[in-house]
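Worksheet for the structure shown next.
Omission of a single protein chain aside, the complex is shown with its protein chains in their original locations.
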Amino acid sequence: MIRVASLLLLMIGLYGLLSTRNVIKMIISINIMELGVNIFIVSIGFVTNGVAPILTSQVNSSLSNFVDPLPQALVLTSIVIGLGITALGLAFARKLYKKYGTYDLAKIGGMKDE
Amino acid sequence: MTLITVLITLLTLAAVTYLLSLVNSKLGAYFTIVTSLATIVMLFLIKDSIGQSYSLSFFTFKLTTVGWYFSMVMVTVYFTTAFLNPFWIKKMIYPAAYNLFFLVSLIGTIGMFFARDFITLFICWETVVWTSTFIIQMGKSRKSSYVYYVVSAIGSMVTLFAMMLVYQVSGTLEISTAFSALSGQPVLALIVFFTFILAGLSKIGIFPFHVWLPMAHGSAPHTFSPVLSGGLVKMGAFIAYLSVTAFAAYEVFANTFTIMGIPAPLYIIMVLGAISIVVGTVMAIRQDDAKKLLAYSSVANGGYILIGILLYDQIAFAGGMLHLISHALASATAFITIAIVAYRTGTTKMSELGGMIHRMPVTYTVYLIAIISMAGIPPMGGFVSKWLILQGLADRGLLFLAAAAFFGSIGSFMYVFRPLSAVFLGQLAPKYEKIKEANIMMQIPMYLLTIATLLVGVFPNVVLRVIADIQLEAGIQEIVLVGNTIVVSNGVLDALRVFIVFGYGFLIALVIFILRRKSRRVTLMDTYTSAEFIHTPELLHYSSNFYAPFERLTKKPYPVLNLYEKVSIKIKEIGHMAESLFSSSKPAITIFWIIIVFAIFFLGGVL
Amino acid sequence: MTVMNFVYGFIVLLAAFIFQTALTGVNRKVTARIQKRYGPRWYQQFLDIFKALRKGSITHGWVFDFGVIMALGGIMATVIFIPVAGFEAFPNMDNVFVISYLLAVGMLGMAMSAAGSGNPWASIGVSRALTNMVAYDVPLMIVIFTLIFAFDTASVSEIAAMQQGMGVLGWNAVRMPLGGIVAFIALFGMLGKKPFDSFIAPAEIASGPMVEYGGKHLGFMFILHELMTFIEVSLILSLFFGGGSSILVYAIKYAILYTLVNIISQVMPRFKIDQAVKFFYRVPLVFAIIQGLVVIFLGWGVSVWF
Amino acid sequence: MNNPVLLIVIPLLLAFLSVIIKKAGKWLLLVGLLFNTALAFFITTGETIIGGFAPPYGINLVVDQFTLVGVILINTLMLITIVVSFDLVGKYSIVLLTALAGINGMLLTGDLFNLFVFMEITVIAAYILSAQAKKYHHTITYLVIGSVGSVLYLLGIILLYNLTGSLNMADVAAKLPLLTTKELLVPVLLIFIGIGVEVKLMPVSGWVKGVYSNANRLIAPLFASVIAGTALFVFGKLFVSVLPVSDTLTLLMLIMSVMTFVFGEFAAFNQKRVKNILLYSSIGQAGLVTALFISGLVYAAVILLISNVISKLIMFTIAGAFTEKYETDDYESLNGVFVHNKFTGIAFTIAALSMAGIPLLIGFYAKLNILIGFFQAQNYVLPAIILLMAIVEGAYIIKLLLALWAPGKEGQVSEKSFAVEKKQLLSVKNTIICLIVALVIIAGGVLIDITEKVVTDGQPLLGDQSPSFTISQSKGGE
Partner (left out) sequence: MKKIFIGIFVIAFSVVFLLAISNSVDLFTYNDSLSSDSVSNGYINKNVTKNQSEVIFNETTDAETGSANIVTSIIVNYRSFDTLGEVTVLFLSAIGVSLLFGSTGKLAERKKSGFILRTAARIIFPMLLVTGTYLFTHGHLTPGGGFPGGAMIAASFLLLYLADEKFVTAIEKIKLVEGSAGTLYVLIGITGLVTGGYFLANFIPTGTVGQLISSGIIPLIYVLIGLKVGAEITSVVSRYLQEEVTS
């Protein structure tokens, strides 16, 4: 069920991108999409009543079935990339605001769509 | 002295000319004359090694008589026009580039005529196209060189498609053997025929593709128009020759239905040729600019050449080939004379000129002989080739083509006479009082061309013997030449005897004229004006809208150029639609398109 | 190509000139009769020509003279080539295209000298003459083309020979009726007779191209006109009306044909030049093409009476 | 020592160092570029493992002949672009070094997720570089579309992982045939759209106009030739050797890329500004290259890619110089600009004519190979379209060249006096470099045997056996 939820999150992100003109809202919807995909990635590795892939005194490699560690590694990278893009996006948004005085792309587009 | 050494020496000479003209452009221009002369000499040297084939990296060449004949026609035009270069080079914006492109286009044409495989043919063809595009732009208008490039690009791209198709079917790129694979499939043969010949049609300037001719010839630099209309038009004839010989040699159209005894596809192209004769003549009659008029005359004569070559039999084919050289000489001379008039007076508009004969008698006589040949009047070369074509048509009973041919030849009297009377005869405007005759350097080409036209006219058998060899090479029955007479199934012509009798008649008239009393010399202004005294020469010179009644008849014909403009506007609209649809500054639209693409592809994939 | 040919040529030339000028004189009397007057003596035409030749005239430069000489020279050469009742000065040189295009040399010479005279009316006359030529020549050429295809020869004397022997039935005008009509109408255009004479009619702007000619040049023009008439009438006669088996028969048929044309033209109005072109490109052109198709596809008219 | 990993690691090292040694940034960039280009020539085909663990578990760098050509081409191009516009680098040297690492990573990596990471590096570097033109709304559009594309690409990889259990390209390629086409449809489609955004396929390339048309003399060629070239190489590797595509999907993808080709050329025909013409033409050419990759003609695609990338390098540099010196690149108002800068004009003309496919240039050699390839595959419709588009392309290129070379209005003989006022477009050093690159275009077209040996070195590219146009062929086997 978690997979359906994550994909719906992705859809909400898409809806956000389609409907808004405001740049900050766009960056937020991108984050929602990233979030959706990340959850989906983790859900791919989910194993029913699996154990976190960390060896402890009670748990060693052959005893129990672990949750798939690879998606978790990938999701970590994907989160960090999402962070990078959001940081950059907000920086562009600030510069946009400083230059045009508004976050609304429609208004900027109208001014001089060079 | 192999063909390869000829081409290489020419390329080195072209490079030397380029370097020379960087130093001093006039010197470079003179060097173009030397190079084209060298080409003629070399062509004669390699005449005896016809039949051999050579190769140079991925170019392969084969020396054929027809290639030699076409190159001779081309080089004579280049050589005689080169004499004009030194006088115009100062006006060019890029003189060095002009000299280089002038020679490179010459080399390109020679390479093309001796090409053995499709790729060499195509490469030389394109080199000539883009070099001449950059020369034409040095003339009056950029639009005309743009239209010139587009129309030839249409032709060459479609021909490239045909070449690749044939290469795919036959497995070999060699022109002479590649078409053999087509004898099997009739449908494929049709496609290949119409696509392959398209480049030829676009270059000769046949009806739907004649749009660039008046623009390019009209506005090209004066010293390149003769080459354009005299020479480069003949490249198209070469492609027509290639396609006809190949298709006939392998009886590709053996079982396609025939119209009036001619395979249907050939007949369709010939009808196009006939239409272009009529269109060329009607449009030529209406022109005010002398160069545009001569350009339309090239369209009309291109039609004759195409019909001649496509008939591909003993008589008309020889007529077509002979018309090639007679038209080349005549139109080159005409353009050179008009160029000299423009050099002296600065304009080629007939309404602004008049009475040049009083200041430039030599140019006048040369022009007179040129137009006699262009109109196809007996003592000159034009008549012999038109006579052959008409006899050929009569022999095969092609009524409609003949009708167009008659209209073309009679019509040519009209449009040929118009520049004669408007530019040379009639009143001399005071502002042209002090212009001088063309200087010696310019007169040399005129004399050469006139003598050549006379020779072709009076002793046609000299050229016809070469054409007979071509007919043998092409595998058709060669024309019968007895001494100086041409014997055809339905007629005999002895051009020399016609000339002698014409001289005899002229002698009698001269004698009568001299016996009578000497007449009093009177100025041109002293004319019978039924009591209405006009003192300004311009008013007394009738040169604008010369054939008003005829022009009223053929009300403004639909300019074919609009067709091309409509297409380009359509392309621009689609481009604009694509641009506004797909790349707008708002990201939402692109994301919308991503979703649409995903949905379509998924549904497409699943169903 | 011996000297004899040239002598014969000169004889043909002289005979043609005398015969035609006399005939013109007679026809001037016939025209007068139609207009209810007596008309001048039959040899009046000779007197006019020789009087003009004796008179001194003005010249507008060497083109003016050269053009006239070239015109007359060209026409004389054409006359020499005309086969008269089987007799040719130069054997098998009587190709139809050679004759019709040599005619054009004459026209060109005259046009050149007229335009060279500097008088705008002359140029206008010339442009009309050339337009008129385009008008009548295309239908005529198509019919001649059909003849060449039918008889598979382009020499006038051979075509004339093929029409001998069957009397009137043999004439091409009968075998190819539409062609005959077109040829007859075209003859009017060629001769510049009434319906198509806007380019040389005296009433038009000072008689068109001839406006600047006087004295010697005018004389040349008269000779030129006579010889051209001879060429044109004899051409149509040999091609369509069976030519003459003997010179006498040829002369009679020639006279009848010329007089007939002259009489018809008296009652005709005068076309404007573009009306002439419009006229020729409607009915005659269609007739010519139909005749051509009939001959090429159905083959009628080649053998005598289908 | 010629380990391909260094191609990625050394630029990264220099980037981190240049943060510490603040002022030496530009020279470190140059060192990095020189090192990379030098090393690129010494790399041999083969596979290098990273971190000591064999492919399906660890990450490896795969260098086959196709990638080798890509690495050499892209590194030399980046070197030329930076050297030509070295004065404009300014404070972007670190970003450029990282971009260099990212690009080499994209070309070399043999792992799908690793490709995603390096693509992100390159794309983020591209966002920063595109912000140089101060048109932030275009950069944001690019960022939004780019991130949507990368999200879809990531989703695609994960689905593939779920089906095949591994991320390594060779391993995935081996396991894919076992799966049904229905299962495979969506991941391949997602990856196609994800890469498509970067490769500039028409419906998804909304960002291109905004970013390219405002880029300056350094950034424009960087985008058009370096980054675009890398994206096309990656697209080729993915869709020829890794992802098998069902024939219905191939047809749809073919339609999309041909649509891009046609609309790109038509839009270019409709433009007034030089840069807009060039950007739409590069979209069109990208469409054609993808069409070639999808239909398996890899050699023709590579040659076309090389010719297109080199021509775009010269033309965008000079177009950038137009805006720099004349403030406008509308070719009507730049009438006769080459009158004063002849050699720059010659370089521009050679590049333009090669794009139009004029013989004896590499563009024509590419066109020949494309035609022969398609005809070999009995496909007659596409060559017809390509040739028609060649006419349209020839038309707008000649119109552009005529406007730039011949000053003066219609009906006037063009003279030097009508030309735009005299300004020097490129410094002498840059003009010489442009001419040398133009020489490569000519050499590529004339010495076609050497070109073929250099590019394929004998082995078929990505297993494509289709014949190419060789000298012996044209002699008709005589």
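For clarity, chains are labelled A, B, C and D in written order, and residue numbers in each chain start from 1.
FYI, a residue touches a chain if its C-beta (ideal position, glycine included) is under 8 Å from a C-beta of that chain, and two chains touch if they have at least 3 such contacts.
On a predicted model such as this, the values are computed, not experimentally measured, just so you know.
Quick one: jot down which shown chains the absent chain touches.
Within the full complex, the chain not displayed touches A, B, D.
Would you mind spotting which of D:79, D:103 or D:124 touches the chain that isn't drawn?
D:124
Where does subunit A touch the missing chain, residue by residue?
Its contact residues with the unshown chain are 1, 3-4, 7-8, 10-11, 14-15, 18-19, 44-49, 52-57, 59-62, 65-66, 68-70, 72-74, 76-77, 79-81, 83-85, 87-88, 90-92, 94-95, 98.
On subunit D, what residues meet the omitted chain?
Against the left-out chain, subunit D lists 3, 5, 9, 12-13, 15-17, 19-20, 48-54, 56-59, 91-92, 94-95, 98, 101-102, 105, 109, 111, 113-114, 117-118, 120-121, 124-125, 127-128, 131, 159, 162-163, 165-167, 175, 182-187, 189.
For subunit B, which positions touch the chain that isn't shown here?
Contacting residues on subunit B, toward the hidden partner: 595, 598-599, 602-603, 606.
Note that in this section only the chains that are shown with their structure count from here on.
Any idea how many Å lie between the Cα centroids of subunit A and subunit C?
Those two chain centres are 99 Å apart.
Using mean CA coordinates as chain centres, what's the subunit A-subunit B distance in Å?
Using C-alpha averages as centres, the distance is 69 Å.
Using Cα averages as centroids, what's the distance between subunit B and subunit D in whole Å?
About 43 Å, centre to centre.
Would you mind listing the residues of subunit B that make contact with two or more other chains?
Those would be 584-587, 591.
Spell out the residues on subunit B that touch subunit C in their complex, using ranges where they run on.
Answer in residue numbers: 260, 355, 357-358, 361, 364, 368, 372, 375-379, 383, 386-387, 390-391, 393-395, 397, 399, 402-403, 406-407, 410-411, 413-414, 417, 420-421, 425-427, 489-494, 497-498, 500-510, 512-513, 516-530, 540-543, 546-547, 549-550, 552-553.
What residues on subunit A touch subunit D, complex-wise?
Per the touch definition, subunit A meets subunit D at residues 10, 14, 17, 23, 26, 30, 33-34, 37, 40-41, 44, 70-71, 74, 77-78, 81, 84-85, 88-89, 92-93, 95-96, 99-100, 105, 108-109, 114.
Name, in rising order, each residue of subunit A that touches subunit B in their complex.
Those residues of subunit A that touch subunit B are 14, 17-19, 21, 26, 105-106, 108-109, 113.
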